[in-house]
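First comes the structure, then the notes that go with it.
Every protein chain but one is kept in place in this view of the complex.
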Amino acid sequence: MSILVNGDSRILVQGVTGREGSFHAARCMEYGANVVAGVTPGRGGSLFNDTVPVFNSVEQAVGETGANVSLLFVPAPFAQDAMLEAAEAGVELIVCIAEGVPVLDTARTLRYLEGRGSRLLGPNCPGLISPGSRCKVGIMPGAIHMSGRVGVVSRSGTLTYEAVSQLTALGLGQSTCVGIGGDPLIGTNFVDVLAMFNDDPETDLVVLIGEIGGSMEQEAAQYIKESFGKPIVSFIAGATAPPGKRMGHAGAIITGADAAAEAKNRALRDAGAAVVPSPALIGATVAEAMSGAS
Amino acid sequence: MSILVNGDSRILVQGVTGREGSFHAARCMEYGANVVAGVTPGRGGSLFNDTVPVFNSVEQAVGETGANVSLLFVPAPFAQDAMLEAAEAGVELIVCIAEGVPVLDTARTLRYLEGRGSRLLGPNCPGLISPGSRCKVGIMPGAIHMSGRVGVVSRSGTLTYEAVSQLTALGLGQSTCVGIGGDPLIGTNFVDVLAMFNDDPETDLVVLIGEIGGSMEQEAAQYIKESFGKPIVSFIAGATAPPGKRMGHAGAIITGADAAAEAKNRALRDAGAAVVPSPALIGATVAEAMSGAS
Amino acid sequence: MPPGRVAATPAEAEVICRDLGGRAVVKAQVYAGGRGKAGGVKLVDSPQEAREFAASLLGGRLVTVQTGPEGAPVRRLLVEEPADVSGEMYLAVTVDRASGGPMFIASASGGVEIEEVAATRPESIINEGVDVAVGFQPFQARRVGRGLGLEGKQLGAAARIMTSIYTLFMEKDLTLVEINPLVVSGDGGLVAVDAKIDLEDDALFRHPELAAMGDPEQESPLEVEASKAGISYVKLGGSVGCLVNGAGLAMATMDLVQGAGRLPANFLDVGGSADEGKVARAVNIMLADPSVKSILVNIFGGILRSDIVARGILAAYGEKGAGVPLMVRMQGTNVEEGREILAGSGLDVAFASTLLEVEEKLKALPR
Partner (left out) sequence: MPPGRVAATPAEAEVICRDLGGRAVVKAQVYAGGRGKAGGVKLVDSPQEAREFAASLLGGRLVTVQTGPEGAPVRRLLVEEPADVSGEMYLAVTVDRASGGPMFIASASGGVEIEEVAATRPESIINEGVDVAVGFQPFQARRVGRGLGLEGKQLGAAARIMTSIYTLFMEKDLTLVEINPLVVSGDGGLVAVDAKIDLEDDALFRHPELAAMGDPEQESPLEVEASKAGISYVKLGGSVGCLVNGAGLAMATMDLVQGAGRLPANFLDVGGSADEGKVARAVNIMLADPSVKSILVNIFGGILRSDIVARGILAAYGEKGAGVPLMVRMQGTNVEEGREILAGSGLDVAFASTLLEVEEKLKALPR
């Protein structure tokens, strides 16, 4: 088992005929993901990669193929429209890769999703992957993953690949790796994903990779303290970042005491997480925690 | 028993210190309604009628008095704000009397209410009254009502008073009389009220007073046909109104075949309602239906 | 909109048509839909024909299904370049009662009234509701456009038009923006051949720029007078003037009049909080209507006191009511006092207590 996606996920790629969309859709398919449809307005009726039907609208794609997960490669200015279109069509999981979505567009999208059955992952995220079910819905390099029992949840892209490759190098496979995104407003946060890992019998331990900005790690710490029943290993990036400056991610900025890495590490340590002191030691810390736990 | 309000309703009057608000709040109290609070921004701390505390906000009024029904005498340009304020404070039933609320303000208010626990009655309605529990939340003349087992639901004000006085003159008392309002967009429609009357053991028969415009009466007819278990007497005003002209109420305009009185009468007759041919015969038709039913 | 100019005289119409190359569409400018069908729009093939058609319209009144039998005055014409029509579409945004918000309505069968399309080709009508929480979205515009059979560049153009009219609709608090017909022009672009907007009176307080745009000449003088007095009034074809409080009761009273074999001269709702002066103005409006042969007052008093109504009637009747029979039914507050005022006035008043009595006595009124 895995969380959010599995071998039965029927994946739709919005923006499938674009440069990024076609490149990554092909990589997902190579990995084994069940890409059942593409959507590009005006390109309906064609085939992607000679096999995947392309539709003019998400509504049509869902109606014809039963797609229930959508991977969006739509440029940021058009992402709100694409996310709302997917939600209106009843897609269960919407994965928005685009960086640079205006924050008020995300605010409107989150408001639209209230009371609907769709979950948004991102924006500005690498997507998610479940190596055990060969289901990759995102832009991460598939080859670094291996199937196993460690769950990974992260605000970052490449730092997650780094963490995963450390795990894989030590023989620690992953159940699901979820990139929640580096924007200040995102659809799925740490607590949402932790709750799913908590209920997943195939996940033994979770690696949480946070960063400066906001207080989502503190909320996660609160949840871990109160309700989480598995070991947690955490790393917070940006301990050396200066206050008031945006560090790449729109959400990575220290605007108050809570937003600093130190405060986040303290909260996680208080909640019982094994706080990793150096990004070089993520894998080693997990290995240690796994051996301690078993 | 009655629907929507009863002797336990704790009534709040928004705009209580205005000319209309103070006049009608006093009439409601005379009738026996349990008016527990008033709200007028800037007049908090004073007393209305020497007994009812006035607050600056609905939030404060609800917090201090446990009010769960709000009667709004706020002028139309400010009605959206007042309705949203009441909904945000958790008021269960919001009764908006004002005529002339911009229709897009009502649209936004209805959207805001989605997924919240508040019901809106109106705008542009006379309110509702339950003679048996001496609970009057509106502007209808209390004296014409008597307690009994006929439910009344209507898009109109004075025409409802006319119907009620015909009933009372014949000794046919009312369980609850609900004015849903004459605007094109309203918070509570015929079907909502009929469903409540259907479940009310103290209502034996329902008088439905519709008018030209829209297709709400057809939706009611559909519901009656499928699910309503009590006799219905209906009258539709505006059989002689010309198409394309607004007849006083913002919602009373014939814009298509469904909007005409004839189409509504036909649908109701098909659903089994006793369709009253003349407004002079509403009471007589109910008397006949009651004797037929028992 | 295609190129064109407004003409106020036949000579101007001729000149504009010549400037446009000799062919033009001439359109009567009135505040009502249905003008094409009513003979208010014509494709002319020469400046001379433009002049003749203009002469036949200007200064007259145009009766469409939306103007009522009296029609609307034609004071200006629009003389436009004819669109190269290869398919007429209908596109509008309005407020939908069932969904409680804005809704786009579109059809590939445009050029005629949408009610007619609804009756004859309902399957061709596309409805697209808008969630006011987020506004109209491009994916919805594409869905409507595809439903109209548009593709590529035309789909994009239609989406832009829809986005603009939605913005206009929301920013100006309109109740209708209608483009009919919307056509594909010779070069493949889209042209809004005719458009119409409906303002919302209730929202004009936020739009002083729109409130100032009204053309009172487009309403009848009695309607203008009633509107100024805050009275809800619609002129009808019969002879029994009706003065009522409340819109529902006013409609029911009209129905009662017709049920008694007479026809109402008007809808008139004097409102719940009228004073003596307002009642008098309402009576004056009816007395100023030459088709009014009798007046029926039907007041169910809640807030409105019967004595005030009586005084208002007296004030107006005293001047010029002689010869117009008056029937009064009042119920509610101070009803005895009101009756006494009228009974002691010397006016010839027929009183009724119930609607049944009103119905009976109506049959005795002059036709």
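Lettered A, B and C in written order, each chain numbered from 1.
Note that a residue touches a chain if its C-beta (ideal position, glycine included) is under 8 Å from a C-beta of that chain, and two chains touch if they have at least 3 such contacts.
Note that this is a predicted model, so its numbers are computed, not measured.
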Visible chains in contact with the missing one: A, B, C
Touching residue (missing chain; options A:21, A:131, A:151 or A:214): A:214
Listed residues A:48, A:190 or A:235, member touching the removed chain: A:235
Touch residues of chain A, complete complex, unshown partner: 20, 23, 76-77, 100-108, 110-111, 139-141, 144, 154-162, 165-166, 169, 182, 184-185, 209, 211-212, 214-216, 219, 235, 237-242, 244-252, 255-257, 261, 277-281
Missing-chain contacts mapped onto chain C: 132-134
Contact set of chain B toward the excluded chain (per top definition): 41-42, 56-59, 78, 80-82, 84-85, 88, 108-109, 111-112
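What we mean here is this: only the chains that are shown with their structure count from here on.
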Chain contact topology (line, ring, star, complete or other): complete
Chain occupying the most central position, where position means C-alpha average: B
Far-end chain from chain C, centres as C-alpha averages: A
Cα-centroid distance, chain B relative to chain C, in whole angstrom: 28
Centroid distance [mean C-alpha coordinates] between chain B and chain A, Å: 49
Numbers and ranges of chain A residues touching at least 2 other chains: none
Numbers and ranges of chain C residues touching at least 2 other chains: 131, 133
